[in-house]
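Quick one: this structure, given as structure tokens, is what I'll be asking you about.
For this depiction, one protein chain was excluded, whereas all remaining protein chains were kept in their positions.
Naming follows writing order (A and B), and every chain is counted from residue 1.
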Amino acid sequence: MANLDMLHQPYWSTMGPMIVVAVAGFVVMILEFVFRRGDRRWLAALSALGVLVALVVAFANWGTGHQGLLQNTVMLDSFSSVFSVLILISAFLVLLLTLDYRGRERLPAEHTYLILFGVVGALAMATATDLVTLYVGLELLSVASYVLVAVRKRSIRSVEGGIKYLLMGAIGSAVLLYGMSFIYGLAGTTNVLQLSTQGAVMLSGYPAITVIGFLFMLIGMGFKLSLVPFHMWTPDVYDGAPTAISSFLATLSKVAAFGMLLRLLVFIFNQSTGPLFYWAGIIAAITMIVGNFAALPQRNMKRLLGFSSVAQAGYTLVPFALFGSSQMNQWPGLFDSISFYLFAYTFMTIGAFAILHIVERAKQSVESDALVGLYRQSPWLAVALSVFVLSLAGMPLTAGFLGKFYIFADTVHMHALWLGIVLFATSVVSFYYYIGWLRKVFQPLPTGAAEWAVAEVAAAAGAPVGPGQGPARSEAGVAGSAADGGSGGSLAVSPVMHVLIALCVIGTLALGIVPAILLHPLGTLQWFY
Amino acid sequence: MVQYAWLVPLLPLVAYVFLLFLGRKAPEGIVAGVSVVLTAISFVISLFVFQAVGSHPNGNDTYVFHWLTVGSRNFDVGFQVTHLNALMLVIVTLVSALVLLFSKGYMHRDERFPVFYQYLNLFVFSMLALVLSPNLLQLYIFWEMVGLCSYLLVGFWYFKPEAALAAKKSFIVTRIGDTGMFAGIILLFLASGSFDYSTIFSAATAGTLSFHGMSSGTVATVAALLIFMGAVGKSAQFPLHIWLPDAMEGPTPVSALIHAATMVAAGVYLVARAYPLFVSAPAALHTVAWIGGITALLASLIALTQRDIKRVIAYSTVSQLGYMMMALGVGAYAYGVFHLMTHAFFKALLFLAAGSVIHALDTQDLFEMGGLRRKMPLTTYTFLAGALALAGIVPFAGFWSKDDILGATLASGHPVLYAFGLLAAFCTAFYIFRVFFLAFTGQPRDEAKYEHAHEGGWVMAVPLVILAAFATLAGFFNTPLNHHGLERYLFADYAAPHSAAGTDVVATIGQTYPENIGLMAVSVAVGLFGILVAALFYWRPGKGAERAARMFSLPYQVSFHKFFVDEAYEWFFVGGGKRLAALVRWFDVYVLDGLVQLLGRLGSVGGRLLRFSQTGQIQTYSAWATVGLLVFVAIAVFRIGGVFG
Partner (left out) sequence: MAPANFPIPTGSLLALGVLLFCIGLYGALTKRNLIIVLVSIELMLNAANINLVTFSRLGVAPSLSGQVFSLFTITVAAAEIAVGLALLIAVFRLRRTSEVQDLNVHKW
């Protein structure tokens, strides 16, 4: 391999999104050093713009066949296209959400480029085809996430969440790496494409070590995906992190981890899925059961969404487990199911977190009682929240229902009906706690709406006295109008949030009603080569 | 005209969206006006559809659009107009329009008036779309949507804790049935490769259903039973009937529309819609018949002793739905549907009249009513029409349909079920006239409430009068006088030369049962006897003996009858009947309810245990994770055997 060849490779068409996001990250970082004063939310807007550009590039690369780069350590193929697009969409939505942090509760501006670097890591997890690159991508995302969780360094909840995430995450990485080292040892290469031809040989030659390597990798990723019993950090960390960061962890980092899980295990062990993927089915079942039942007594909404995301990871792991019991010609259908569910999951989860954020700010509480009277205050938010939680629970006409339905259909076709039954039964359980939310949403406020208005005024009053604060801007006006509204005072929702929630609602409903808009492009993709 | 049938569900949806945009502060007149007018237009269109379908017998028109593809399978959405569907459209739109009108008066000044109408319109849309579904998947979607609307409406007065509980209970109990139904639908899909009714029916009748080596008959039986589970939940059949009486916590118009005329009848509709499947699974059909018969009897026994006017009518609904199921189960397809229709009218009427009473008195306790005849003559006479129809007195609507069912039950060789039905008919006449006499005749028991009683104005009067007319006359749609018009209309679904069902099935469905004047006389007599007993004990209580004396002129007969009826009543009803009712009620409360509660309790205990494992200690978390890791590795190594292999 002559050195000059390295210059003439198609970097742009392969790594375009990654390059754009990385450049945006560095630019934002430098700008952040330069402009130290004032409200620096425009940095987040700039980051969102960068992500949008990357999204355009990713779309341009969609379905253009496959292309390896840098001795096949990075790969542009259908798989990486789908996951890159999904990661970038969720990154964009999360950045929109962080734009809404203003006044007293704003986030340190460092979070914008940390998110961008995390996205670079996530994109690497989706596109890399080398154990080393995958591992580095995972760690880039993880280290950025640890800091992001603890980004409010004066809040003990935030910092403690960060430490917990770091300790669990680091143990998970160590387990994953230990598993990878065995697989490397048996095959002598770290390249996934080369490994994929040797999976069967490894299993027949060294069954125990291969199984242990497989299990360690599965479990190592299980820490990141919060699969049971490696999930226990999830509610604590989601609770401690600012809501926008919780949504980042729940969607983007899980999507990337799923991408990496598929790339690692399905690609490497494609010839010997039968005896190995059995394990994933058991973990999926435990995860669905524990995630849903643990959510039942939960009153803290962020913790509940944490458990909910555990359960959702379980649902998504079901088609993954099905790789073991299906024929290879059925695999594209499984990839479709997983991608569809992840798309649906991204929209509904970010939407739910966004509304949670609005409610949390207005009421200074994340207990589910804070939802009481939401419909009275803002029917639009109430309806949007209903759409999201009904979708999470799996009500027909929403994306969540179809996603679960496809997975269920897969379990039926591939003779793993017991997993389908667990899925169905646990999603019935999930109706119970989500309906609890809805009941509160549509309840009127017992003592009139004064509480909301007061919280608004307090938030606005805090704004001008906050240290290092620019001139008090729109918040005061918004709070004033809310107070003027008297008993009918409404939530202050910025236009950005309206856009974000509308996008999520549209995504959730569109995928639920006309899934063909996503399934058709997915169907035309060539997953294997 | 048939191709425009999609307009029927669309208009209520338009009304719903429109009300959504009007918001929560919209004036009552506009809200109610828009809803009533649009639903009324739907009704007119349904009439045209009904007529158009009838005029060409091959008119099972299906219009489908490609919706999505899973793997190699296509799923369609669309609508299908059969004779059965057309009839359902007419019933649902008519009752809905009247109930929407009635609600204008009943919900007047409720602060969430527009919301109530939103929910109602959404419900009407879902129900109509359910009826028009061309395949089981679409049906299932709308099936869940009507369930959701029912949940929202039962819990409409959520500030009453009973209402919130009842809403939850209704949702959860019906979901138990839905789970089975969903499994049945999936099974049929796997066995026949399609969700479409026509494909499934032809496979079932041709015996080509196949699933993992099970015979076609077995698959059909299992699938039919599973689907019947859904019907049992929705139509409140034994043993899942427990939610319906509690659902009476909802506003009364909701009870009239959802829990009497339409949604609860969806279970009956489903069985009727899937009739070819049930016919090819005789065991399932038998189950339907027996569940129906048992429900009809048990519910009517429970109704005897209820104090709450709405609960009496609710148990009555359960009982009447049992009749319909029984009719379908013994093979009297047309009679079951016929009874569905007449019942929709007279039961909606009874509920609305009861609503009028509740609106006037602000109580639901029968023993706080009395003497309303003088204050509310219109309500009294319309209620009387409904009660006579329910009791099966000639020539009111209920007489024709109930009689047909009883006759067919006996003719098809089910004497035990016939006895159940006859006993239930007696109880029915008794309990509904007990309500009538307690509420409308005699002296007022609560003067204060009686004082401010009044009729509810024209918006409440008009629906009552129209429904009373239907309750009186609807029976004539299917009498020997018009050569069983409705039967012939419904059979047309299967008479077409290219009917999806096989000839055996068509023969079963098309079977007619001749009138039997003797049986008719028996059931009218039983109904009259029930009324008589009720009159003796509740019409001017204490003077029952004198009335009986006057009726039977001869003095010894007076004493005899007084003695006999009194004692018999004491012994049979107050003693045995009450005890039996109490037993059934006990079974409800402690066994069935208990099971539901137990499931919920288990869930929350499990959840709480899991909750206490979240200690907040990161090292506990990693310890759990390590245990998980070790267990998995240990099992893996054990299975593989030998570490270095």
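The criterion applied here is as follows: a contact is a pair of C-beta atoms (placed from the backbone, for glycine too) under 8 Å apart; a residue touches a chain by one contact, two chains touch by 3 or more.
What you see is a predicted model, and the numbers here were worked out from it, not measured in a lab.
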{"item": "Residue of B:Gln3, B:Gln443, B:Gln597 or B:Gln619 touching the missing chain in the full complex", "value": "B:Gln619"}
{"item": "Which of A:Phe182, A:Phe230, A:Phe320 or A:Phe388 contacts the chain that the document leaves out", "value": "A:Phe182"}
{"item": "Residue of A:Val56, A:Ile156, A:Met328 or A:Ala502 in touch with the missing chain, whole complex considered", "value": "A:Ile156"}
{"item": "Absent-chain interface as seen on chain B, which is shown", "value": "611-612, 614-619, 622-623, 626, 644"}
{"item": "Sites on chain A contacted by the missing partner chain, in the whole complex", "value": "131-132, 135-136, 139, 142-143, 146-147, 150, 153-154, 156-157, 159-164, 166-167, 170-171, 173-175, 177-178, 180-182, 184-190, 205, 235-236, 239-240, 303"}
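The rule is short, and it goes like this: only the chains that are shown with their structure count from here on.
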{"item": "Rounded Å distance, chain A centre to chain B centre (Cα mean)", "value": "44"}
{"item": "Residue numbers on chain A that touch chain B, as the complex places them", "value": "163-164, 167-168, 171, 175, 205-209, 211-212, 215-216, 219, 223, 228-230, 232-233, 235-236, 279, 290, 293-298, 330, 333, 379, 395-397, 402, 406, 408-409, 412-413, 424-425, 428-429, 431-432, 435, 439, 442-443, 514-516, 519, 523"}
{"item": "Residues of chain B touching chain A in the complex", "value": "23-24, 67-71, 140-141, 144-145, 148, 155, 158-159, 164, 168, 171-172, 175, 179, 182, 186, 190, 600, 603-604, 606-608, 610-611, 613-614, 616, 618, 620-622, 624-625, 627-629, 632-633, 636-637, 640-645"}
